[in-house]
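Report on the structure given below.
Only one protein chain is missing from this complex, and each of the others stays in its spot.
As written, the chain order gives the labels A and B, with residue 1 at the start of each chain.
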Amino acid sequence: MSDSLPVLRSDGRGHADRAAAFLRDEPHAHWHDQAVWFVRAKRDRAASAVPEWERLREVASRIKAHTQARLADYLEEFERKATAAGATVHWARDADEHNAIVHRILSERGVTRLVKSKSMLTEECHLNPYLEARGIEVTDTDLGERIVQLAKEPPSHIVMPAIHKKKEEIGDLFHEKLGTPEGLSDPTRLTEAARAHLRERFMAAQAGLTGVNFAVAETGGFVVCTNEGNADMGTSLPPIHVACMGVEKIIPRLEDLAVFLRLLARSATGQPCTSYTTHFLGPMRGGELHIVVVDNGRSALLAREQYRRALHCIRCAACMNTCPVYRRSGGYSYTYTIPGPIGIVLATARGVDGHASLPFASSLCGSCDDVCPVKIPLHEEILTGRRDLAERGLQPMSKRLGMRLAALVLRVKLLYLAAGATARFLGRNLPRGVLYARWNPWGRQRELPPMPRETFRQLYRKERRPRV
Amino acid sequence: MSSRDEILRRLRAAAPPPEALPETRGLAAPYADRVAQFETAVAAVAGTAVRVADGPALADGVAALAARLGAKRIASAVPDAGPGNVALEALRDPHELEGVDLAVLPGVFGVAENGAVWVAGASLHDRAVFVVTQHLALVLPAGELVNDMHEACARVAALPRGYGLFIAGPSKTADIEQALVIGAHGARSCAVFLVG
Partner (left out) sequence: MKVALFIPCYVDQLYPQVGLATVRVLEKLGVDVVYPEDQTCCGQPMANAGFASDAAPLARRFLEVFGGFEHVVCPSGSCASMVRNHYDALIPGAPGLEAVKRATYELCEFITDVLKIGRIAGRFPRKVGLHQSCHGLRELRLGSSSERLEAPYSKVASLLSSLEGIELVPLARVDECCGFGGTFAVVEEAVSCMMGRDRLADHVKAGAEIVTGTDVSCLMHMDGLARRAKAPLAFRHVAEVLAEAMP
């Protein structure tokens, strides 16, 4: 399987360098860690109010496993029922086809002003620049997304796109772009300014685009969850609604939806439920509904047994919020549409170019596995990613040789003992300036461990005669 | 081969072995006092639950709410709540909803677990009304409360198919430094009247 994948080119130290750059502003890094941890803590409180939480996770995981085995059947059922309800279903093999379909729908109807609610799929496909280059004004309407759009940045988090920005920074941005008073940084007043600005955009929009949280095969309907109501605004004022979904968004029945809705908002933001959980079935009165079903690498991911559970993901971002590395390196350090543990797995498994450092941006602590509402074995899949890189010869030569040498030494007891004794001797006797020189990343901020004269086995033998 | 057929073919070729679809019933325990739990849950999502005895009390409650909010343009789709002064059926275009201060809309049932209220699209002349209005009041018979989302989705499945949504409190955001701000794009407040 791995032979047919695109080559994952090395990005050198990649994530590690970008993380180090993020950490150069240590107070900001601490602030980021605390801000994101705060969401993890909210999630803990919300989950603990649900005594059957662990059973819900298990059931959710099994629903997803069941659905994966029958994705094509369920998509066909969904298409049939959605079409019967008046929607038009389009199919896109990849990002280019997706963008072309969306553009065609809009341009054929003379749409030049589009409002969008959050869709990581359209981020993945880079839809905004595609449409903008063709003369369509695209307004992201989720507040966080609008902030990063105005700042000409991608989202740094999939639920809270502007989590990396301090309110003063947003105040400056709004002052420049929206004309708010200079120095205004109060979140309530900034939100109010965005409300007024975006209401104008909603009123002027000719079409609205949304993502899809869940598509229900049994009904042909789909569900979009927001707290702000921006998806509802964008799909109830303009008459044209375009909804973009990955093939994995399908679930079989409404009763399955209950399981996921109970898990999603609690895992994402610690709320029992989002403010608006809207079930779309058919177009609005006098309007049109277009659903674009997108593969873009998902079927290839499904074919890879060791990674396919990553397709369970419901994009709650709990793995980001809990990840001690994400919290201290920021979303941009991953340079992939989706950061954090799930982003590492998706980028690696899909062979996205230039992300070979990502599987190493994890201490393999496993917190993500335990927090994931659909039980994706994330740290296992990250480890699989490292193995894939090694097998395909994509780890740096120095590391490959180092590991080969270490393994040889460790296989021969006498070599192991000699190497250990030599290292400890050097550790005790080399001048500090040599031990802690540039070659030694351990010693940059840490003291080396003690270098005892005797090993455990020597001391043990002294204490008694060996019995084996 | 069309993209559709190609995607379906790839998904079939890649499909893992079949797995049974699990049972979702019996996952949540019943609340001892469903109404009290619903009221607590509505408050937790930044809404306000108001209990009223009957139709006249509802009309009084809505009038008091409108007065408190200073609402001048009121649209009502609930006859018992009073007629309001914006005729929803007369609007030809949802954009005309801009400027509505308070919308009073019927809920079908409420969910004790999370304070959400199911609003059926069929009861709305325009979908936009619940989100364009500055403030929202939902009206619900007090007996129409389900325990949890499992019961709620079963209820939705039994209703005529169509557009509809769960509304849990007012519009909100925490996108600026995690500070909770009520009234992002949609309603700035959400009162839920439980009648009876």
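Keep this in mind: a residue touches a chain if its C-beta (ideal position, glycine included) is under 8 Å from a C-beta of that chain, and two chains touch if they have at least 3 such contacts.
The structure displayed is predicted, hence computed values, not measured ones.
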**Report entry** Omitted chain's touching partners, listed by label
**Finding:** A
Requested in this report: Quick one: say which of A:A84, A:A100, A:M403 or A:V434 touches the chain that got left out.
Outcome: A:M403
Report summary line: Contacting the left-out chain: of A:W31, A:Y332 or A:Y416, that is A:Y416
Report summary line: In the full complex, chain A touches the hidden chain through residues 13, 15-16, 19-20, 23, 26, 29, 33, 37, 44, 47-48, 50-51, 53-54, 322, 324-325, 328-329, 359-367, 369-371, 383, 385-391, 395, 399-400, 403-404, 406-407, 410-411, 413, 416, 420, 423-424, 441-442, 444-452, 454-460, 463, 466-468
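Methods note: only the chains that are shown with their structure count from here on.
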Query raised in the report: Which integer distance in Å separates the CA centroid of chain A from that of chain B?
Result: 29
Query raised in the report: Given the complex with chain B, which residues does chain A contribute to the contact?
Result: 35, 38-39, 50-52, 55-56, 59, 62-63, 65-66, 68-72, 75-76, 85, 91-93, 97, 141-144, 147, 160-163, 165-167, 170, 187-188, 190-192, 194-195, 198-199, 202-203, 218-219, 221, 227-230, 232-233, 235-237, 247, 252-259, 261-262, 269, 271-282, 284-285, 293, 295, 299-300, 302-303, 305, 308
Report task. Would you mind writing out the residues of chain B in touch with chain A in their complex? Result -> 2-4, 6-25, 27-29, 41, 44-45, 94-95, 98, 111, 113-116, 126-128, 130-132, 148-150, 152-154, 156-157, 161-179, 181, 183-187
